[in-house]
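Okay, here's the structure, questions in a sec.
Yeah, one chain of the complex is gone here, protein chain that is, but the others are all in their spots.
== chain A ==
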Amino acid sequence: MAEPASLKVSVWRGGEQGDFARYEVPARANQTVLDVVTHIQRELDPSLAYRFACRVGMCGSCAMTVNGRARWTCRTHVRKVVGADGELELRPLANLPVIRDLAADLAPFFDKWQRAQGRFQPKDAPDGAVPEDFVVVPPASKARREADAGIECIGCAVCYASCDVVAWNPDYLGPAALNRAWTLVNDVRDGAHGDRLDAVAGDAGCHSCHSTQSCTERCPKNLDPSSAIAGLKRRLFWDTLLGRR
């Protein structure tokens, strides 16, 4: 496809209520969507609100809805997502309150990490003290591999914004928080498995997931939160059936 000379960018302006503003941005080689937003803010309209930090796919701050899909904008090349006539449509992430323009409020997202007991609780030092000795965790062990599978989450909320269950049930913990819980359930050093499994077992927990797998489909880090949630369901099922809870 021939690259258009300029991009026709529709950008959400306002809060929950608002409208699209249209900007024309020069198309460049190897341009990312974040480059486009930065161009608009620096050259065309300094009042545009958006969020970014690292620009290299580590911090998880710059996620937005690009042409209908949640994406990390710093690692999304325009040529991969642009429409035939150079159209780009940018909105803030779905399923979260809008602060202004392209900046969504991630507080509910991280509150749910807390509710899912997403913090490490050392088994040997429940009061938060440093354990006396290192724990040896064989890299090839099943639990370690399960923990590894989900540990690279950058907290960008792309999965959360892509999840229909979050849209249907605002209390639902969401894929990222449950993925974090599954990672910790597989951490042999952690001592809060019981509380954590209780926290994710309720109506707003893992059993609400319908396995549409949009989270896995959209995760920019190629993680598989859907399988992590399935792991929690499996663990809770057997623990309940065998009276281990």
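In this section, a residue touches a chain if its C-beta (ideal position, glycine included) is under 8 Å from a C-beta of that chain, and two chains touch if they have at least 3 such contacts; residues count from 1.
As a working rule, contacts and distances are computed from a predicted model.
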Per UniProt record, name of the chain withheld from view ["Succinate dehydrogenase cytochrome b556 subunit", "Putative zinc-finger domain-containing protein", "Peptide/nickel transport system permease protein" or "Phosphate transporter"]: "Succinate dehydrogenase cytochrome b556 subunit"
Residue of A:Ser10, A:Gln41, A:Asn67 or A:Asn169 in touch with the missing chain, whole complex considered: A:Asn67
Touch with the omitted chain, as defined above, among A:Asp111, A:Asp124 or A:Glu217: A:Glu217
Those residues of chain A which, in the complete complex, touch the missing chain: 65, 67-70, 94, 162, 164, 210-214, 216-218, 224, 226-227, 230-231, 233-234, 237
